[in-house]
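Omission of a single protein chain aside, the complex is shown with its protein chains in their original locations.
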Amino acid sequence: MTLKDINLQELKELKEIVYQANMLLSEYGLVIHTWGNVSAISKDRSYYVIKPSGVSYKTMKPDDMVVMDLNDNVISGTLNPSTDMPTHSILYKTFDKIQAIVHTHSPHAVAFAQAGKDIPCFGTTHADNFFGPVPCARDLTKEEINSEYEKNTGKVIIEKFKLNNLDYAATPACLVKEHGPFCWSLKNAIDASNLALTLEEVAKMAIYTMQVDNKATEAKKELQLKHYYRKHGPNAYYGQNKK
Amino acid sequence: MTLKDINLQELKELKEIVYQANMLLSEYGLVIHTWGNVSAISKDRSYYVIKPSGVSYKTMKPDDMVVMDLNDNVISGTLNPSTDMPTHSILYKTFDKIQAIVHTHSPHAVAFAQAGKDIPCFGTTHADNFFGPVPCARDLTKEEINSEYEKNTGKVIIEKFKLNNLDYAATPACLVKEHGPFCWSLKNAIDASNLALTLEEVAKMAIYTMQVDNKATEAKKELQLKHYYRKHGPNAYYGQNKK
Amino acid sequence: MTLKDINLQELKELKEIVYQANMLLSEYGLVIHTWGNVSAISKDRSYYVIKPSGVSYKTMKPDDMVVMDLNDNVISGTLNPSTDMPTHSILYKTFDKIQAIVHTHSPHAVAFAQAGKDIPCFGTTHADNFFGPVPCARDLTKEEINSEYEKNTGKVIIEKFKLNNLDYAATPACLVKEHGPFCWSLKNAIDASNLALTLEEVAKMAIYTMQVDNKATEAKKELQLKHYYRKHGPNAYYGQNKK
Partner (left out) sequence: MTLKDINLQELKELKEIVYQANMLLSEYGLVIHTWGNVSAISKDRSYYVIKPSGVSYKTMKPDDMVVMDLNDNVISGTLNPSTDMPTHSILYKTFDKIQAIVHTHSPHAVAFAQAGKDIPCFGTTHADNFFGPVPCARDLTKEEINSEYEKNTGKVIIEKFKLNNLDYAATPACLVKEHGPFCWSLKNAIDASNLALTLEEVAKMAIYTMQVDNKATEAKKELQLKHYYRKHGPNAYYGQNKK
């Protein structure tokens, strides 16, 4: 795959939306410094566009976005891609309807990751957006850390979804233990960044809930299902697209 | 009831104030994305105006507000009303002096709702605004969730006020268990949004108070009464309207 | 005392600085809505200027400030003074070097007040600004609440300082139980509002400290003294006024 195989108009639009979605992380206060990264994949899933590594949100431009194939090769771009790039690649290859991926170190979501715990579904805010708890993947072994670390980070996410029989379309986020959240969208990069904000808000509410009652339990299952399907699936009736 | 039965000048003003009150939720940081909704009822209580479902605060206009009768029929508007609309309808029909209703997922108030606990009246900030604890309604049964869910959400609020012999005029807010706060005003929509901010601030202070002392108890009853009646009723002496 | 006994230039300046100090509370995020109030006293201590009751920070003007004598009579102004006015009067009369008083419901300071606990001096940030713990006054009796409530609020502050042998110049703040903080300055109204922000920051740090270690103890006495006297008294060497 090389740059000449790519529709340049689609590429330009993808760079622009990935740039906008990265800027949203900063605008939403989910990242400081150069932290966080967003990527989005092309329609034919032959390449994706990702934030460059360690570049400031204050100076970043759409053209700084790096173009990657799915085997971790740079197709176009003068900057290094995000170091988390191999995590993105393997998620795109395995979760084959994902259009965009976001990684942040937003503090409340990180708290659950650092504690190695799922975010429990305490209420409808969570259930509106995530089906069931937001899972926390297992920690990586010494071997997984020392060789192909970023790829293995993706692998433990995938393993978690397989073992727990989770649907990545219904539960579009995972915590990586002792690290932080990844989330993704089946729509586009802006939607993925919006979901990163939702995840942080849901994690924040969960911590506050535990402060009110440290024995708080998850919301009634019927309520979780009601809210999830109010916004998702053929019978959804939230928003303007469906009657 | 149809649009031709409505005073168009009153309607225009009601749409404008409901729009402004919705925007206040965003300005106050009580909502993210398209979350939250405000409505207000006409003087003769024949119709009310409510935020459309899933519309962004960045693009929303006064004319996007949806006009409803009290039997959940759209009278005017091209957009779907908030999915929480049937909760608003039944509250207007039952609490018959309410002029405006607000629903948010503001995080500290949600924490009490998710924990299924009343917000205790720990001090004068609370007592200035809410008579007694802010109650948390019971959770809905499976049947109540699966049929007429939003209407039943209103019903458990009403039931809570009836069972506990509460005055909706003096305690203008209720938490819905595993969901979040509803509050209302006997004045207007702006006042209702202001109250939503007050509720979040009071919930925040309550959580901080529990962090300082997890055995903290409610404020002395005389103090609660003093502060409530300093601001409300015939002997109120706060503000500029009464001497 | 009437308006004709007052130097109008001094009055104008006092209204302006009290207005600015009230606006600072809003700018610092210490108050929402119309909450909080600042006052400042004239040089000869014959009158003071205070925020009007229930007026929005968005529309408030310097000329809205109300001029009071020390017997709780309005000397000049078309608006009602803050309902907390009698607390200010008695503090000015008793703590006779105070130049300005601030009352807020800032949430972390309120948390200690609602829990009925002093703010412990956990470290140098506190000791730089307050000599010893920030005390919490006792709760008012039923009788004190039901008659001359606001005056009695001042009285329990004064009683606390007398009983504990505290120096109001060195410990320029007190929490009122189940209510919130009052603080004061021997300099001017701007300094008093700055101190209200410091108090909230110190209360916030204290809560965070208790979250890190719920058995945390106060800072070593020598350290407290060192920091207090680094900024206050004849041997102070912080800032630009002293060498």
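Labels for the chains are A, B and C, by order of writing; each one numbers its residues from 1.
Going forward, a contact is a pair of C-beta atoms (placed from the backbone, for glycine too) under 8 Å apart; a residue touches a chain by one contact, two chains touch by 3 or more.
In this text, all values refer to a predicted model and were calculated from it rather than measured experimentally.
Visitor: Among the chains present in the display, which ones are touched by the chain that isn't there?
Guide: For the complete complex, the undisplayed chain touches A, C.
Visitor: Since one chain has been left out of the picture, which residues of chain C touch it in the full complex?
Guide: So the residues of chain C touching the unseen chain are 122-125, 194, 197-198, 201, 204-206, 208-209, 211-213, 216, 219-220, 222-223, 226, 230, 237-240, 243.
Visitor: Given the full complex, what residues of chain A touch the hidden partner chain?
Guide: Chain A touches the chain not shown through residues 32-35, 52-55, 79-80, 83, 105, 107-108, 110-117, 139-140, 142, 145-146, 149, 178-180, 207, 210-211.
The definition used in the following text is that only the chains that are shown with their structure count from here on.
Visitor: With centres defined by CA atoms only, which chain is the most remote from chain C?
Guide: A
Visitor: Residues of chain A touching 2+ other chains?
Guide: Answer for chain A, listing residues that touch two or more other chains: there are none.
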